[in-house]
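Coming up: chain A.
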Amino acid sequence: MSSLQGVPGFVEEREDHGETTVVVELERLIEAAYWLRDEAGFNFLSDVAAADYLDWDRPRVAGYWGDPRGRDINSPGSWGLQSQPAPKPRRFSVSYHLLRVESGGGNAPRLRLQVWCEEGEPVPSLVPVWPTADWHEREAWDMMGIPFEGHPNLVRILMEDDWEGHPLRKDYPLGGEPVRFSGEE
Partner candidate 1 sequence: MREPWWIDVIKAAVIVNIVMLSFAYATWLERKVLGRMQLRYGPNRAGPYGLLQPIADLVKLIRKESFSPTHAIDLLYFAAPVVAAFTALAAFSVIPFGGVWEIGGYEVSGRVADVSIGILLIFALGAIGIYAFLVGGWASDSKYSLLGSMRTAAQLVSYEVSLALSVLGVVIMAGSLSLVDIVERQQETLWYAAPQIVGLLVFFVAGVAETNRPPFDLPEAETELVAGYQTEYSGMRYGLFAMAEYVNMITLSGLAVTLFFGGWSGPVLPGPLWFVVKLALVVFVFMWLRATLPRLRYDQLMQVGWKVLLPVATLNAVVTAIVVVYA
Partner candidate 2 sequence: MAVAETKRAIYEGTRIPSPIPSVLQVDPGLREEGDILEVNFGPNHPSTHGVLRLIVELNGEKVVGLQAVVGYLHTGFEKNMEAKTYWKAITYPERIDYVSFQNNELVFVLAIEKLLGIEPPPKAQWMRMLLCELNRIHSHLVWLGTAALELGAISMFWYCFRERDAILDLFELVGGVRMHTRYFQAGGLAEDIPQGFYDECRAFADTMEKRVDDYEALLSGQAIWLERTKGVGLLSAEDAIALGQSGPVLRASGVDWDLRKVQPYLVYDQVDFEVPVYPNGDVYDRYKVHMDEMRQSTRIVQQALHGMPEGPWIVDDRKIVLPPRHELHTSMESLIHHFKLVTEGYRVPEGEVYVTVESPRGELGCYLVSDGGPKPWRVKFRAPSFVALEATATCMSDALVADLIAIVGSLDTVMGEVDR
């Protein structure tokens, strides 16, 4: 699918597990979105998924230890090293999963449109292109703290309005109550 190289702001095209990913420049995201919707016919925005790659290339460990007081789920044990994943260009990725919906269509072509951004770097909002992006982008803002520029109503959606922090970031600790046991040693 070399035709995808015509996407405005084209950076990279990947084929992985039978899925096509197009990475575009952050600045030209809206242009790329319009192009994909109008020229390539991807009329359906299935999902907006943001991911945090903080400490992605840090040497990592797998598994975790338990002790009588329960388990520290935030700091992993040293069960065994795993292989280092390939580095990522920036901290956050935002993936737009596109789909071409035609009534009675024979197959379902999908495309992942991806941009990369640093913390606090605004991503252009795609609400004018696909209205369904409204809540998806609000969720991405709420959970990951990615500001969407030009969004008409960028407020928290799942957390309370006065919540501090963005829970799905990797530096946001996993909280929770410790499990109660009898306390007997």
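These made the cut because all candidates are chains of the complex that A comes from, given by their letters.
We adopt the following convention: contacts are C-beta pairs under 8 Å (C-beta built on N, C-alpha and C of every residue); 3 or more make two chains touch, one makes a residue touch a chain; residues count from 1.
As the structure is a computational prediction, the values presented were derived from the model and not from experiment.
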Using the touch rule from the top, find which candidate among 1 or 2 meets chain A in this complex. 2
Quick one: which bits of chain A touch candidate 2 in the complex? Just the residue numbers, please. 16-17, 19, 21, 43-47, 49-53, 56, 60, 62-63, 73, 79-80, 82-83, 85-86, 95, 97, 99, 101-108, 110, 112, 127, 130-132, 134-135, 139, 143, 152-153, 156-160, 167-168, 172, 174
